[in-house]
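A single protein chain has been omitted; all remaining protein chains appear in their positions.
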Amino acid sequence: MPSAITGNVAGLVLQATQSDAFSQIQDDVLLSSSLWVNIALAGASILLFVYMGRNVTSTRARMIWGATLMIPLVSISSYLGLASGLTVGFIEMPTGHALAGEEVMSQWGRYLTWALSTPMILVALGTLADVDRSSLLTVVAADIGMCVTGLAAALVTSSLAFRWLFYVVSCAFFVVVLYALLTEWPAAAKQAGTDEIFGTLRVLTVVLWLGYPIIWALGVEGLALVQSVGVTSWGYSALDVFAKYVFAFLLLRWVAANEDTVATPGAGAAAGATPADD
Amino acid sequence: MPSAITGNVAGLVLQATQSDAFSQIQDDVLLSSSLWVNIALAGASILLFVYMGRNVTSTRARMIWGATLMIPLVSISSYLGLASGLTVGFIEMPTGHALAGEEVMSQWGRYLTWALSTPMILVALGTLADVDRSSLLTVVAADIGMCVTGLAAALVTSSLAFRWLFYVVSCAFFVVVLYALLTEWPAAAKQAGTDEIFGTLRVLTVVLWLGYPIIWALGVEGLALVQSVGVTSWGYSALDVFAKYVFAFLLLRWVAANEDTVATPGAGAAAGATPADD
Partner (left out) sequence: MPSAITGNVAGLVLQATQSDAFSQIQDDVLLSSSLWVNIALAGASILLFVYMGRNVTSTRARMIWGATLMIPLVSISSYLGLASGLTVGFIEMPTGHALAGEEVMSQWGRYLTWALSTPMILVALGTLADVDRSSLLTVVAADIGMCVTGLAAALVTSSLAFRWLFYVVSCAFFVVVLYALLTEWPAAAKQAGTDEIFGTLRVLTVVLWLGYPIIWALGVEGLALVQSVGVTSWGYSALDVFAKYVFAFLLLRWVAANEDTVATPGAGAAAGATPADD
């Protein structure tokens, strides 16, 4: 049957990319170590965080704990996808790019899973600061927009200009997130009495998150000043370790020790005439 | 123009898979009946549920009704996608798999649409039990994680080990869902006075949902003890009939008959100093 043969060809061609990526990653110690170190740390974090949250009972504290526990669970899924070659592809860079005409490995799965994991970080931070729902929703929507346009920037091969146009739009979404983290949310955290830990986590998040667009710009996908896929991958992986597991550990340790502070409704809720979540 | 020809080739190759899957499903009575029975039942359920919910007026009851109505709507879309060949592909199983080297039909669309339909089941159950928002959000996030990693498990072709690693991660997300359904939510349902119907639906959900990973493990995608794509497909389809339409019918019938119980805010809301959803 000729149509079945065509189907087989399509299947084989598509799956060849996955197997290629898988074996290429396995043969590159620098690259594969950048993935496996995160699989190991995410796995350890899951077990640790379940243990740390065992005595948390109040609603708001459990919400923070639940959102935080999702971070390493999404992360381990993300890195398994990369290491298996499932969410990795080969991109032929457009004319004008430093690696134009070459096939460059693209870890596009990173952008996709950041669209799931970074909202969890923002939900945890926002709940800690007891921000109102409207602000949290807008910031999470902007954050998802940032990741999705980052994915587009990585996948465009038709034109160099469009790669950087998507980069600029992604940064515009990032500015919305930064604005909330730097101006609105600190005020809410102060009212909620969680400003000390919020301040620490905010600095950690803002500084580390600024690293991602910088690595994109300098690495193989951007200006290619760093031309090694392994080094670029380690850049992202190292940021993930601190922005995800260390962040989550600091947050959970504080919540477990200060449950009373987050157990009571934030000052914003008590002061206003309407419920805090209206 | 040579580039247009290349584009045509790419288009033809990709669409060949869809047409192949479509005609292969049409030629297999066992396989196609497993899909069409769900299209018919989902269609009938939509009409029935619209009729059953016509007199529901209170906010919480309408929320349950709305979420429940989405279940067959997502389901009919899912099965149309499978029957048309759009969300079906051919996977070449990796070395070590019982069907290694063979092209196996993968109904990957199932996992994708479960990521939309199963949250609706949990939202309906959670609203019935009047659980707090934090718990509902965490459980829904874990449920989506379960479906997405299940999709990854089905699509990995580079390595048998990675197929099962994703299976294990998917089951870990499932444990979070099970934990909530078995320990936290029954307590909330008791306070809300909906524990009788919640108990019935909980047993139905837990027992049936356990069936999905079992079918995956035994069917063509896992150990391939059952090597028929049609039988595997019927396994999922039969579970869907009970976990979706029967579940939704029992829930809606109860809500229509007991609207007073869900019209009042749950005991949890009344007892605390703050609103239940804070």
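Should a chain be cited, it is by its letter among A and B, assigned in written order, with residues numbered from 1 in that chain.
As a convention for this text, a residue touches a chain if its C-beta (ideal position, glycine included) is under 8 Å from a C-beta of that chain, and two chains touch if they have at least 3 such contacts.
Please read these numbers as outputs of a predicted model, since none were measured by experiment.
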item	value
Residue, one of A:Q26, A:S135, A:T200 or A:N258, that touches the chain absent here	A:S135
Among B:L80, B:L160 or B:V231, residue touching the chain not depicted	B:L80
Candidates A:G53, A:P72 or A:G89 - the one touching the absent chain	A:G89
Sole residue of B:A21, B:I91 or B:M105 that reaches the chain not shown, by the stated touch rule	B:A21
Residue ranges of chain A at the interface with the undisplayed chain	12-14, 16-17, 19-21, 23-24, 89-92, 103, 132-135, 137-138, 141-142, 144-145, 148-149, 152, 155-159, 162, 165-166, 169, 172-173, 176, 273-275, 277-278
Touching residues on chain B - with respect to the absent chain	3-4, 6-13, 15, 18-19, 21-23, 46, 59-60, 62-63, 66-67, 69-70, 73-74, 76-77, 80-81, 83-86, 116, 120, 123, 127, 265, 269, 275-277
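Convention: only the chains that are shown with their structure count from here on.
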item	value
Approximate Å spacing (C-alpha centroids) for the pair chain A, chain B	26
